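For reference, the structure is listed below as structure tokens.
Missing here is one protein chain; the remaining ones are kept as they sit in the complex.
So that you can tell them apart, the chains are marked A, B and C in the order they are listed, and the count of residues begins at 1 in each.
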Amino acid sequence: MKLDRTSVALLAVGAVLIAVGPVLPKWGVSLLNVSLCYGIVVLGMMLMMRTGLVSFGHGLYYCIGAYAGGLLDHYLKLPDMLLMVAGGALSAAVVATILGFLLAKYRDIFFAMLSLAFSMILYGLLTKSASLGSTDGFNVAAKSIAGVAVNGEGRQFAAYALTVALAAVCALLLNLYLRSHRGRLAEAIRDNELRVEYMGASVRNIVHLHYIMAATFAGIGGAMMSINIGHIDPEMTYWPQSGEFVFIGILSGTGSVFAPMLGALLFETIRSFAYEYSPNTWQMVLGITMLIVIVFLPGGLWSLFRQRRAP
Amino acid sequence: MSRITHAAVAALATVVVSVLAPAPAQAVQKTTFRIGFVTFLSGPAAGPFGVPAKLAAEAIVESLNAGKGPAPYQVKGIGSLPIELVVVDEAGGGTKQVSEFRSLVERQNVDAVIGYIGSGDCLAIAPVAEELKMLTVLVDCGTPRVFEEASYKYVFRTRAHATMDAVAATLYLLDNRPAVKRITGINQNYAYGQDSWNDFEATIKTIRPDAEIISSQMPKFGAGQYGAEISALLSANPDVIHSSLWGGDLEAFMLQAQPRDLFKRAQLILVAGEPYLHRLPGKIPDGTIIGARGANGAFAPDSPIKRWLTELYKGKSGGLDPNYPAYSVANAFLGLKTAFEKAQRTKIGSAIPMGAAKNVKEEMEKAYAPANTEEAIASFENLVFDGPAGKVRMALGKGHQAVQGTAYGTTRLENGVIKLGNIKYYDADRVTPPEGVSSLDWIKSGFRKTK
Amino acid sequence: MTAILVAAGLNKSFGAVTAANDINIAVERDSVVGLIGSNGAGKTTFINMVTGYLKPTTGTISFEGRDITALAPRQITRLGICRSFQIPQLFNSMSVAENLLVGVGIMASAGSDWIAAGRQTGNPGEAVDAILDQFNLGGYRDRQAGLLPEGTRKLLDIALAMVVQPRILLLDEPTSGVSADEKFELMDMVMKAVRETGVTVLFVEHDMEIVERYTDRVLAFYEGRIIADGAPATVLDAAEVRRYIIGEQR
Partner (left out) sequence: MNQLLVVVFDALTYSAWLFIIAVGLTLIYGVMKILNIAHGSLYALGAFSAVSLSSWWLAHGYPPMGTYAMLALAALLVGLIAGPLIERGLLQFLYEKDEVVLVLVTYALFLILEDLMKLVWGVDPLLLYEPYQLLGSIEIGGIGYQSFDLVLIAVAVLVGIGLAWVLNRTRSGKLLKAVIHDREMSAALGINVKFTYFLTFTVGAILAAVGGALTAPKISVVTGIGAEVIVLAFAVVVIGGLGSMGGAALGAIIVGLVRTIAVHYLPEVEVFSIYFVMAVVLIVRPKGLFSGAEVRRI
């Protein structure tokens, strides 16, 4: 299989990031960890957005991924990073497959709202489950990667390298998919789903498929986030979290699989600096940033790069 | 257009590069003691807890830096280094707080972190503090899980955990109203509210197995409208209503329940009600059992440290008395200060035989570098120090978790001001589980003193 | 000759309005059939029923002997019945070539052939080039569909129906919105492409010149019924057709 420019660039950036990991400042590593996990989730948002759908409840899968990973540690005592990520991805995919039968019929604001309802139901359930720590959640500690025990600095680097690798691989897979015959149908559905039906493709099946893919990305992002942060709580499926994913998605734009990663990095940076330097008005800083992006960069961050390349 | 684009790309690139660029090398000579201070500055907990905590922290730091602390806290700052605060909002949940904690440690290069009111945040931060080897003092979160589920070297909590609230409340209730039968409650539907009710329910069942427990109302956090809950409580016709509501939820509940005569027959217990006494005259019925999550605020026995804190806080807040978050903050700063200074003294004590040099304090300041984190931890463990509400003993969690006595009292309206009467104090040992026993097990075992 | 499409006893009503009233049609393979009638006569309803957008209240539709009445639009499309629209249904944010590529992609990913579906599409491919040539759209290849002139949009709409290789092509007013001097050019192009691939064509048309010139059979609709069926000259001359349809139009 011949790789396109984006794929090659993804692999290169991923390799470089892992290579420079040991010399990066620690807070840079933390920032990248969190941003890339968000980025992986937003890859899914991007696929949905390309298909013309925005979910206000995508935190559902982010949370499911994290809890699935966490439960592997908590109950099965299998705190292996790869297992946790796989468990997160699988649980999210299974739930999305079931809910997808319903949601694939929905469009626009109704899709957004039904997703929101599902995510809030999970929030309610987790709030009631005292054995999972209710709203306080519980701590997660991954202790090995692919069966190799890690701790201390080694653990940090392993988590970082895995985060970068997952981000690169997820982005690469999505990129390949988007360039495939079926992947191209995403935009066609957003443009005119009636025509897609009348060209012989099942819009519902494709939406369902994309929904499962988006959920799987969110599950991976959530599981990886739980490994990086070491703590999970129901806040992950509360509506402002999903709102944040939508925001990063729109901030990034759907132009390239690089966009969610850059968008998430920029968002995390702004948020973190606003928390520290403007602790009383950080919400205002975020709100104004959102408005600026929406008004001046309607195509998202990625449109900057695109315009530059175009003649 | 393309110029704008270029500018925007350049700006973006600058942001990214500046973010990823290595931090400037740390100053060789330490001139300040930087403390990251994390508390709620937005959201519902900001008003009752977060902002009072911040005001207290600022007032305490100003006073300590000026060397105006009460005995034995007259040394300037911490070990003579002036304290510098980096304040961060606690909003956003555990995930965000871990990120913020990391950047406090790794980007802001703080020397210690004091903070956290939310129990979820405390649980989330503790292992990260451990990983980053950052001395962290948890201020006001109540969950016993922090040190019951794990043990930490770098994490301390200088206030007692919440189990004693429920245990003492039950003891006080049964001392004063031994005949109560029908028990119910209204608690917020989140971890603290659920734990409060569960502990209370378990304690009652242990001491009075014949009491009839009617399930507790669990309104959503921040619900605001309690009409149906109040009707349900009225219909249940209880003898006792237990509540750990706080902040806007407590006030809304009282405003709506009091005019509907909910408390005419039922005995009300407000576990966390003390900070609202001055705000709700006429709205808290006479005879309400009130707690302050420790012998804080109005319960604190008079002492120079209490007077010092009260005066400082009044100056900052425009005349208000410090509430229990302010007391918790004072504990944290004084505990940390004591630990570092004791470590310094220990070093000096072992370096210079006592009595060999005059003016040990000056000698110490001149000759020795401030204590480092590891040394401070060694002296923080099992430390006993004076707080504004009396002695604080770091007795649980392998010397990392404070135990304190607590108190409950009964309200009475006098000339438009709510006063507390019939105050009873409970020793720490009586209301706190021993080391190594989980709170709920301890309650269910009938408060056994040993493992 | 055998009938490729058979509609038997189709009825369709929307509340009080009857849009189809006992429609019986057998369309022969390789024929070109014109559907005429005033607005609301039931022509588009007929096309919508054949392509699965509407389900008839009673009656059956069969294609090559197979009952397709209950099938979904995409299943009908898959069998080879494709359509164009009165208002062109394009992928407006994509280029003309990309529009056609969607169809190529759907053809390639037909059924559950996941490997084909996952195959990459580096360049638009020969299928797209062929269609572009057939419809003389080469010059618009990289133009955004949403910004095309109306006549070209119409043409692209038909090309999109052709790109998925139909056996029967249903055109809903192919020349509406097209200027008088372009309409023959458009129809010539469409008919040429259709004849090259051997496709049966049904089209709805108000323009009697077009109907006369391109069809070999005409169905006249009036208030949901078929009032005349036969060779163009015969039908267009029928008294009822002149009174109800042509008269109304002129």
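Quick note on the criterion: a residue touches a chain if its C-beta (ideal position, glycine included) is under 8 Å from a C-beta of that chain, and two chains touch if they have at least 3 such contacts.
Since the structure is predicted, the reported quantities are computational estimates derived from the model, not experimental observations.
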Given A:Val20, A:Ile98, A:Ile121 or A:Ala146, the one touching the chain that is not displayed: A:Ile121
Selected residue (touches chain absent from view) among B:Arg182, B:Lys205, B:Arg279 or B:Lys398: B:Arg279
Which residues does subunit B use to touch the chain missing from this display? 41-44, 46-48, 50-51, 189, 215-220, 222-225, 227-229, 231-232, 234-235, 247-248, 251-252, 255-256, 259-261, 279-280, 283
Subunit A residues touching the omitted chain (full complex): 54, 56, 102, 105-106, 108-110, 112-114, 116-118, 120-121, 123-125, 127-128, 194, 239-240, 243, 246-247, 250, 280-284, 286-288, 290-291, 294-295, 298
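Keep in mind that, in the parts below, only the chains that are shown with their structure count from here on.
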Subunit B-subunit C separation of Cα centroids, rounded to whole Å: 74
Rounded Å distance between subunit A and subunit C, as computed from the means of their C-alpha atoms: 43
Quick check: what residues of subunit A touch more than one other chain, meaning two or more? none
In the complex, go through subunit A and note every residue touching subunit B. 24-28, 30-31, 34, 127-128, 130, 133-139, 141, 156, 225, 229-233, 235-236, 238, 241, 262, 265-266, 268-269, 271-272, 275-276, 279-280, 282-283, 297, 301, 304-305, 307-308
Note which residues of subunit B are touching subunit A in the complex, please. 1-2, 5-6, 8-9, 12, 15-16, 19-20, 22-23, 41-42, 86-89, 92-96, 98-100, 102-108, 119-120, 123-124, 126-128, 131-132, 143, 145, 149-150, 189-191, 194, 198, 221
Note which residues of subunit A are touching subunit C in the complex, please. 1, 176-177, 179-182, 184-185, 187-188, 190-192, 194-203
